[in-house]
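Missing here: one protein chain of the complex. Every other protein chain is in place.
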Amino acid sequence: MQVNSEFKPKIVAFCCNWCSYAGADLAGSSRLSYPADVKIIKVPCSCRVNPLFVLRAFEKGADGVIICGCHPGDCHYSTGNYYARRRMTLLFSMLDYLGIEKGRTRVEWVSAAEGVKFSTVMNNFVSKIYQLGENVKLGDLRCRK
Amino acid sequence: MVHKSLEQACLIMDRSGVDTRKCMMCGKCSATCPAFDEMDYHPHQFVKMVTEGDIESLLSSKSLWKCLSCFACVERCPRGVEPANVVEALRVTLLRRQGENYITADDIPGLLDDKLPQQAIVSAFRKYKK
Partner (left out) sequence: MQKIGVFVCWCGSNIAATVDVAEVVQAVKTQPGVAFATDYQYMCSEAGQSIIKNAIKEHDLTGIVVCSCSPRMHEATFRKTAQAAGLNPYMVEIANIREHCSWIHKDKNEATQKAIILANAAVAKVNLNAPLVQGESSVTKRALVIGGGIAGIQTALDIAEAGYEVDIVEKEPTIGGKMAQLDKTFPTLDCSACILTPKMVDVAANENITLYTYSEVEQVKGFVGNFSVTIKKKARYVKEDLCTGCGECMSKCPSKKGKDEFNCGLNNRTAINIPFAQAIPNVAYIDAEQCIKFKTGKCGLCEKTCSANAIDYNQKDEIIEREYGAIVMATGYEPIKLDKFDEYQYSKHPDVITSLELERIMNAAGPTGGTLLKMSDKEHPHSVTFIQCVGSRDISGRGKPYCSKICCMYTAKHAMLIRDKYPDVEVNVFYIDVRTPGKNFDEFYRRAVEEYGVNYIKGQVGKVYEKDGHLVVQAVDLIANKQLVLDTDMVVLATAIEPSKTARDLASMLTASIDTNDFITEAHPKLRPVESPTAGIFLSGVCQGPKDIPETVSQAGAAAAKVIGLLAKDKLLTNPCVAHSDELLCNGCSQCEKVCPYGAISYIDKEVNDHGVRETRRVAQVNEALCQGCGACTVTCPSGAMDLKGFTNRQIMAEVDAICK
């Protein structure tokens, strides 16, 4: 696919309140930059992320969705991230089948102390999305001019 | 005033794969170095001078060719700086410079003798034909 120089991806990041949201705060207070294309939605736990939210994001034109939770074993609610991991594994392979490449979806573990990791992960993810280009696979062609 | 070039410094960092700014000046490389007394600039100074961009002094130094490449400094550096790789990058930089070689490709046949390994001759031609 041609990489459009005007292309500004829409990226939704679901961040667990206890770890990666705080990790994003730490990235902010340490001034570790990542592209403005990433917009964060706070959730109480990665297990609150309903697969429907991810589908909704792609339906509404998101180019990438990333879910960040606590490291395995460190979940604030003890087991939530394990549920998230299983659900998203299934969802992502289904999305891949539908034509939304695996590179557009990701689950990452970022703790509250890992501001550097948060910024690295986001930079990395965004550059992947730039590589993949605009997400058109689920767009309704009838609506296109 | 010594000529300083940060561009040159970046080139050396790039070639060696070493970020010399990680150095915290503990001197463990120099403490370890078996060729310390032979050198005019010591391993920790190599790292510092690359950071500061003082590449020319290093390229004309005696130390550049005194390093034994034993990699003891690489092994023991607590910051993962790898001074021996910096030395290697500097050597390569000097060798790649055009027109500044002490000999030219044409000089080589005159220097040949029977005992010289074939591999050394080929490599000499490769190095100096530029």
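Note that the chains are named A and B in the order they appear, and that numbering of residues resets to 1 at the start of each chain.
Please note the rule applied: a contact is a pair of C-beta atoms (placed from the backbone, for glycine too) under 8 Å apart; a residue touches a chain by one contact, two chains touch by 3 or more.
The structure displayed is predicted, hence computed values, not measured ones.
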item: Visible chains that the absent chain touches, using the contact criterion stated earlier; value: A, B
item: Residues from subunit B at the interface with the omitted partner, ascending; value: 22, 24-33, 36-37, 42, 44-45, 72, 76-80
item: Where the missing chain touches subunit A, by residue; value: 10, 12, 18-19, 21-22, 24-25, 27-29, 31-34, 36, 39-45, 47-53, 56-57, 60-62, 70, 73-80, 83, 87, 111-114, 119
